[in-house]
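In this view, the complex is presented without one of its protein chains, the others remaining in place.
Read from first to last, the chains carry the letters A and B; within each, the first residue is number 1.
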């Protein structure tokens, strides 16, 4: 046990928690991480390396750790987390991993949510620079959001520093308290800014419950994605310490100097008793002295030729031996370090902890995400933010400004806090020391060595991206946070090119891994996509309807009675409509109110047929094409007044048609005096269909003249019911006498109930979309999107009669003039009757030439078309289909083959109208 | 995830907008006089420049109005926006 009294400001030592790692139980305190608990119990190796299976321990104290991966098993299973970032809670169970995580099979029932925030200043990082920047902005009266990914603010402050003459952690507490007093400041810890996008947009993940364990409040979302839009962004993201590459540098017990210091001060953990500190820079001396003060025996090896005098004095006073001009060449040990090999003679120096510092790399990921450039700083041996991005300030170590005093000045402006100036001597940039390149790990997380880089270079790779891909450096869970700069330096060395000639890798979001579930947020299940239902959906549910998704709409498909399957129900519904009367909720139909003196001009241009000649009170069927002359939509148009039309569209296409109309209106002919309004939801529409529909309508609307003379086919009339306006139109999608009854959706339920009651004596039957589809197919009416696929013209559908020859132009007309549109071998809509009169051809089936032996020849078999719609017809007493067939109308009477499973089913081509081809039924 | 400056509403989230492709490609005065190649150009061919691109956008989840924007396709940044009709003479549909 290496817990040191008097240290561990993050701990609550009055309480304990027990965790289980790799099957063994360990006791720690609230405030511990899995890493600090394991190190407190002298655990070295916790997992194994991805390629060679060598032991892997903990290398760093936060998200930059390339090695300390664990799988959480309890209480909330999660793969591939870093032990250094997992806050312990009672009962936590984890195990080390070998490079791959495991997805638990238990469902994730946690809640995830999102919050949108706008602010004047968004500060990333609550270290000394970030806190100072946030305080400065808050004092200026700005609204501020400050986020920091660690559990507590303060960044790399250990508590040994002094700011404004007081202990640094007291300064942190003061600033936090001051910020909390500002109403317009939001300060979030455990919140990682993981992606930075244009115009001050940052995504941040807040971890809200895991650290509370069983004490987490019920109902609180586990994680929250904050979507922050800020006028100005301050990046105070600090820097990541960089190791130096040497032989067997992957052995547990090799750690970043800053990590050991952090573990000591935060968690009271002394990661080794016998410590060697190998450094090329000043900052590691602080670690050496702190560990010595906590009771470790410490020796410093400084790669630089001279030991900085101030550090030399302090080390001497603390009994820390310092050797200059010396580097570590390798380590010895089995599952953890037992000693290091030092200098040219590789002299073995025993130790149980090797701390390494090769300098610091500014954490510039958020600069890079948004397209900011990075420039190489020779003195730091690191890429630093280049030219300033508009609205983005980088301060402190993130900018390459090292030293507490300088960082505070940079972040604080005129009222910046002060700290004692530390003398600083230049670092030495060292990427690696001499040794066996096959055991020098550049990216420990990927088990990629200097030998691998050398092999890549030898293979002809000169670009860093090629070397990276050849070696897989930088692709692991840490995305190369500690290894990226080393790789660049070593590639430069081995290719003989200056590092400045190598463009740095662009960092991509996210900064640290983010759970899929957190990103999905609450967009799951019913909230994945809104469900649209009609105003009388409850009536359908009560009537026992089965539903189908049509676009976002959920529509009744059929209404099975007890014991009925879909086939039986649909046959019953079809018979009812064709012989008596049926009622269907058609409210999902798209409806657009087109108003204005020029309304007819627009519709004439958008429909293939003429709409301006439509008389008020009448209805016309219309077809819309794209510029390419292919059908995109159809529907009916009611002329409500000289300057007003009600246009209906297919259910799935309503928004698209409205958008397209708006586009024409605004971008091509803004002078046209027209207003467009979507009224899909405003009007509910019920189709009352069948030979007895007239009786039903007459009973429902006693004052209405329902005679054929008084209310003719393709006309509409307004009437009223108990003071409510109702519009009726004689439109038929089945060939039967039919009325569409429209009412404001507020009154939909009452009207539906009224119509059903009025229909009782006639035996009115509810029917759904499936029956509607059968009935329309029997009449050869195409469904756009089912019988068409974006390659079908009105002529192909046999509705060339709806294409005006009088209009000089309309959308798509010019394309009809192309030769391909006149090819007699185009696919045309026809009916298909299986000659056995019993096989229902599967929709989507392909059609081939009939072979006399009834067998399908081996592939390739030329295809003639495909089945677009196929149903059992109660009226015909047999199955039938609609199909698009090459030269179909010329082939009427011909028998073709339809492969169904292993059989080739013969079917005869016919005209597309199979029921009531004379149109005798529409007037009842 | 940019802020797009709607000329009518001010800056709004990118997700509120719909893209309309190249601007300044008017519907031909009389398509019937175009040969197949000219017609194909109008129907299918749009500029695809690397750099400044004059485009149409619609504030679909806002004021639902179309406007013209100049955007740098290398950086995706908007350089300028202008409401439609500000400078463009109306063309009349043929009847």
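Rule of thumb we're sticking to: a contact is a pair of C-beta atoms (placed from the backbone, for glycine too) under 8 Å apart; a residue touches a chain by one contact, two chains touch by 3 or more.
Just so we're on the same page, contacts and distances are computed from a predicted model.
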Inquiry  = I want to check something: the complex is missing a chain, and I'd like its UniProt protein name from "Phosphate transport system permease protein PstA", "Sarcosine oxidase subunit beta", "NADH-quinone oxidoreductase" or "ABC transporter".
reply    = "Sarcosine oxidase subunit beta"
Query = In the full complex, which of A:6, A:183, A:219 or A:460 touches the chain missing from this view?
reply = A:460
Key: Touching the absent chain when the full complex is considered, from A:217, A:525 or A:703   = A:525
Note = Of A:8, A:68 or A:96, the residue that touches the missing chain is A:96
Remark   = It is residues of chain B that touch the chain not shown, namely 1-2, 14-15, 18-19, 21, 36-37, 40-41, 43-50, 53, 55, 71, 73-76
Footprint left on chain A by the chain that the document does not show = 22-24, 43, 45-53, 55, 77-80, 96-105, 107-108, 195, 197, 203, 225, 335, 371, 446-447, 455-456, 458-463, 465-466, 469-470, 472, 475-477, 479, 508-510, 513-517, 519-521, 523-526, 528-529, 531, 548-550, 628-630, 785-786, 789-791, 815, 818-821, 842-846, 848, 858-861, 863, 866, 868, 899
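The rule is simple: only the chains that are shown with their structure count from here on.
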Note = dist(centroid_CA(chain A), centroid_CA(chain B)) in Å evaluates to 27
Remark   = Residue set of chain B touching chain A in the complex reads 1-3, 11, 13, 18, 20, 26-27, 30-32, 34, 36, 39, 42-43, 56, 58, 60, 64-66, 75-77, 84-85, 90-95
Remark   = Per the touch rule, the chain A residues reaching chain B in their complex are 197-201, 229, 371, 601, 604-605, 627-628, 659, 662-663, 666-671, 807-809, 813-815, 817-818
